[in-house]
Each structure stands twice: as structure tokens, then as C-alpha cells.
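Step one of this worksheet: look at the structure below.
Every protein chain but one is kept in place in this view of the complex.
Right, chain A next:
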């Protein structure tokens, strides 16, 4: 394809010297021909051919001398260097976030007297004064009431602890929302819908900037520590992509080419999920399935490398003290039975139903926030939600602690050494075998109490997460959904276990459970429930299963996890096709062309502009428009580009020119070239047109003309047109009939048409 020569690629010295010096860093970047405006879509074809040109030039030069050869090697290796740096920085930031969250969450309840920077568990680590009965308590760590008044028990101490817990939670969330508001408003929310849109070709300047990175890291810790029902996985993906963007600017190979930059961002997203879950393979699959739009195979290997480096860096920082990457790494070795597939599928159905409920509720609430008065008080909203969460969460011990700890406890199996209420089974003291072997035991009163509290916690979490996700602080939803699923799964697991114990003479249980043998593991049900709920909300498939089995290390549990994930996706898809991220993309009106099939039988003429009652297409002619005409056209319309035709009579298409390039070229010409005035003729042909010598000097603008715009005929079915837009990443497409230009179809028109066909509001598509 003949390339529109926009930018001559930088000389090799500039390419290697990508960083520049301090003064250049402070200067305002001069908009170049070939860059894009904010909130516009990139031209994938142009970026791809620019990269091929650059590569060809380097390969050609590398034969000239040894120095050029070395430079070509460095250029080839720059991709791997970027991946290495991204992995290192994401791993470090994730380690810092984990450690800080650990400490600050415990800060709401008490403080370590010997060294204030230790969390509860770390404080009691070296203590020799723990007894078996209270193995969580040690004298070095005191709750606030004990510190301030010296009393540990009693109503007064309880109320004081309660009050201080709420105060700390409010303080943390107020700090978080003020920092976001003052320094980096783009740091709020999860980030994954916007990153999906950016990776499909959209430009949001500043979304992956340095301040956004800093503020998102700092406020994520504050938001998670304040006890709100949100997680840190989605924001970690955003943080990793910011790191990716940061390192891209070091190398001109990536900083000047938006298409190549998005390859790096895909790999960075994989690194982000990898450190969030400790699942490198799951991270790569998540990037492939959920986040990326175009995922060439070269990116697969590089993403894996980045994810591995990130996971390794996180492990060497060792935030959890036992060489594990995630707080809830459990290792089971108990088998599961075929009959248990029934409750697993039930959990899948629950996950699908909850996913639908959550998506509908959350989108309705977010829409209300966008359109009514509620959106005018973001700080107040955050504080109110935090207050409600803290006040309702403190009384229930399962919601008082952080959600990750809750999930960890629910996933863990009850050994004889567990002291929590959930493991308060009645042990037969006359057992001859050691109690590590968990036979089926009847539940003691502690278990029933724990079940009640868990049921209340479930309802609370279901309701409050709908209002929390989407607030103006960094918020993720993986951990809350997993918590909902884990609670439901554990309840079902305990129910099945008790049923198996009390009715062990039923046929199903007789074949499967023997007295004294392992039968039902409630922890496994919790895991399956967590997978089902997460799948119901995000509609992940393969990546979900891989993440879950990397989390637990149990390859034997793939089948139950898959059963639950598949069921929940089917049930959720029956109610609505979109996952939470696609629903947010549609709510915001981003120009994201989905991968779904378009099956209506409309033609290109039905969608193209201008319609019948609209003014005719604004075109430029190849050699008869004056500079003044062009400037008038630019001022009166706001189209992103103009077709260039042979003449107004014949209307045969020559090419297409972008608005931004036109503006810059005319501005430069007026400043630099002599003799160019408003009456000068603008020409796009190779040779200047024949004009009398008295006329002012004509202006040649051939270099900004794209000589091969995409065209379709007016009878092309829209199915094909949508396919072309999706596969090639076009922004606009011209419609011709027998060579004559009829109209233009832009991506926005395609999206509006698709929305109309699906009976949604076409006016909600905001961007181009």
C-alpha cells in the first residue's frame, strides 16, 4: 500500500537517544504530523506501515557498518528490555501495595507497640507468649481501646474500638478521594474498561501517565485499607499498563508508534494480573481474552516473559512471609466425587444469577450517578458509602477483617489445629486415629453461629458492592465477587457435609462416604463458588479456570471449576450478553467495536453519510481549492477528514486527507513558505497545475494525502463493512458507485447503526 508520507522517521541518533535531556522534558511536546488528538481513534494501518518502514530502513542501514549493525541489534532487543523493566516495576509496586495494605488494614483495629510498622501477624511473629487457646493474640499488639483506656473487655472498650474503626475507615477513604480529585482524576475506577478501549485503538491522553501511576498506587492502598468492599486486581492492571506506557517513552520505536505501543500495553496487562493473583499463565490468558483487541503471537511470548519477571520480583520481595505470591494459596489433596457435580452446578447457577444482578444493579446506579445530582458530590458519596460499610461491617467478625483474609479462611480446610468458629466440629474423643484425618463430624454450635454470620455477610456484601464499584476511588471487583462466591460455596459445602453425616444411609452417600473417611471438603466448595461468581460477572472462561487452579495448585480440581464456570456463563448469558466491563464501555459510550457477529441485512447505503436530507459531502478538489476555502471548511465543520476528488463535476475519488494534518500543514506553510496567501491554490497532484504567473504561488500538499483510502461500493452488505472495520481497525471508509464518491461511513456511524439494530439508544455513542 502506498504510504502517506507523514513523518520521516527520526535519524538513528535520535532514535537511540530517546530520553532527551531535562529541558526537552519540560518543553511542551510539539504536535507532529501523524500524531493523534485526544479522544480519537488511531489508524492501525498507518501505524503498521510506519513500523514496517522503520524496520526496513534499519535493516538496510545495518549492512553499512558495524555500528549500524549493533544499533539494529539494539533495536531488536529493545522489546525485551521493555518487558523486563515492566516486570520489575510492576512486581515492585505490587509488593509495596501488598505490604502497605496488610499494615494499614490492621491499623484500623490496633497498633504494634514494639515496632509500629508491623501488622498484627508480623507483630506476633517473634513473640513467645502465644498460647494454643489464643494463638492470635500477643501482648505486643494492642487494640486501640486497650491502648487508650487500658480495658480490653466490656461494652465501653467495644464501643471505643467500633468508633475508632469507623473513624480510621473514613479518614483513609477521605484521603484517597481528595488525592484522586486534586492530582489525577483519571485514577478512579477499575481501569479495565478504559484499557480495553485504549487497546482497541482509542486515545485517552493522560490515562496512563506518571501522575496517574503514582496516585493510583498510593490511593489504592488507602481505598483497600478503609474496609470498602473492593479489590485491587483491576487497578493493578491499570498500574501495570501505566508502567508499560512509562517505559515505552524511553524508546522511540514504541513512543512514536501507537500500534507498537499497544503491543507493549497488552503484555503489561498480563504482568498486572500475574502479580495480582500470582498466576503468570492466567495473566497472559486474561490479557488475551479480556483486555486485548489484537493479540499477535509475538505478543504472547513477550507477555509471558513480562508476567514471569513480575511474579519473580514479587516473590523476591516476599510480602507474605512464606514464599507464596497470594494470600490464599491453599493446597488440597482430597479427591472429589462425581455426585458432587450437582452442588457445583448449583453454585454455577448461583454465580450466573448473581452476576446478572450485579451488572444490572451496578449499571443502573452508575447511570444515576452520571445523570443526576448524585454525581455532583463525589467526595461526599465516598465518605457516605465508607461510613455505611464500616458501621455495618464491624459487628460481624467475618466482614470486619479484610476480604482477602476472609477468602483465605473460607478456602482453607479445617485441620485439627484451626481455632476459628467455622471449624468448631464436635470431635469424638475416643477416636483411635489422629484427628488430622478429617472424618465427617457433626457440627458444633460454633459452626451454626458461623453459618448465620456468613449468611448475613453474604447479603451485606451483595448489596454494598453494587454501590461501591465505580466510585471515584480506585476499585476492583475481583475480590468482592470471589468473596460472595466463597461464602455461598462454603455454606453449601457445610450443608452437604452435614447432610452426608446425618443421612449417611442414603444411597448416594453410601457409595461415596465411609465413616471415618474423607468425604466432603467445604473449602473446595468455597473455591468453586468463588470461580462461579467471578465468571458470572466478568464472563471469563479459560483465564478464570487457569487463574483458579494456579491459585490453589490443585490440578485435580479443573473439572469442578470448569463445570461451575461454564454453567455460570451460560446462565448469565441467558439474561444479558455483556460482562461488566463491556457494560461499562457501553455506559460511557466508548467507540469499542465488539467481536460479536453482526447479522442484519442492511447495506452500506443505509448507514453512509450524508443521508438524503443532509447537506452534501464536504470535499476538497485536487487542484482547484484555495487556502481560504480550506480554512473556511475547517472552521465551519468538525469532520475528522475530507475526501479529495478530481473535480466537482466528475467526483472521482483521489484520496483522503486528515483534518489535523491539514491544519498543521497550512499553518506551517503560512509561516515558513513565501508567497502563500489566502488565494493560493492547494494542489494534491504531483505537478503544479497550469496557472498564470500573476496568480500567487500554489501550495503542494501531496505529502499529507492518503492515496489509498478504503472504499466499498454502495451495495456492500453491512456485515462485510463491520468485518472490515473490526479486522483492519479502520476509522472511516468511503462509499463509491462506479468510481464516483457517494458518501462516507465512520466508526461512529457503524457503532450507532449497531446500537440501533439492537434497539439501544444510538445517541449514547459519544466518541469517534
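Quick note on the criterion: contacts are C-beta pairs under 8 Å (C-beta built on N, C-alpha and C of every residue); 3 or more make two chains touch, one makes a residue touch a chain; residues count from 1.
Just so we're on the same page, contacts and distances are computed from a predicted model.
J.: UniProt protein name for the omitted subunit, picking from "Vacuolar protein sorting-associated protein 33A", "Two-component response regulator", "High-affinity nitrate transporter 2.1" or "TMEM9 domain family member B"?
T.: Record says "TMEM9 domain family member B".
J.: Just one of A:83, A:179 or A:718 touches the chain that is missing; which is it?
T.: Of all options in A:83, A:179 or A:718, contact with the hidden chain holds for A:179.
J.: Touch as defined at the start, partner being the missing chain; which of A:89, A:393 or A:443 qualifies?
T.: Counting the whole complex, the residue in contact with the absent chain is A:89.
J.: Write down which of A:118, A:425 or A:656 is the residue touching the left-out chain.
T.: Of all options in A:118, A:425 or A:656, contact with the hidden chain holds for A:118.
J.: For the chain that's not shown, point to the residue among A:60, A:333, A:370 or A:715 touching it.
T.: Residue touching the chain left out of view: A:370.
J.: Extract the touching residues of chain A with respect to the undisplayed chain.
T.: Contacting residues on chain A, toward the hidden partner: 22-23, 26-28, 88-89, 92-93, 95-96, 99-100, 103, 115, 117-118, 122, 125-126, 128, 130-133, 135, 175, 178-179, 181-186, 188-189, 194, 204-206, 211, 214-215, 218, 221-222, 246, 317-318, 321-323, 366-367, 369-371, 375, 378, 415-417, 434-436, 470, 472, 584, 587-588, 766.
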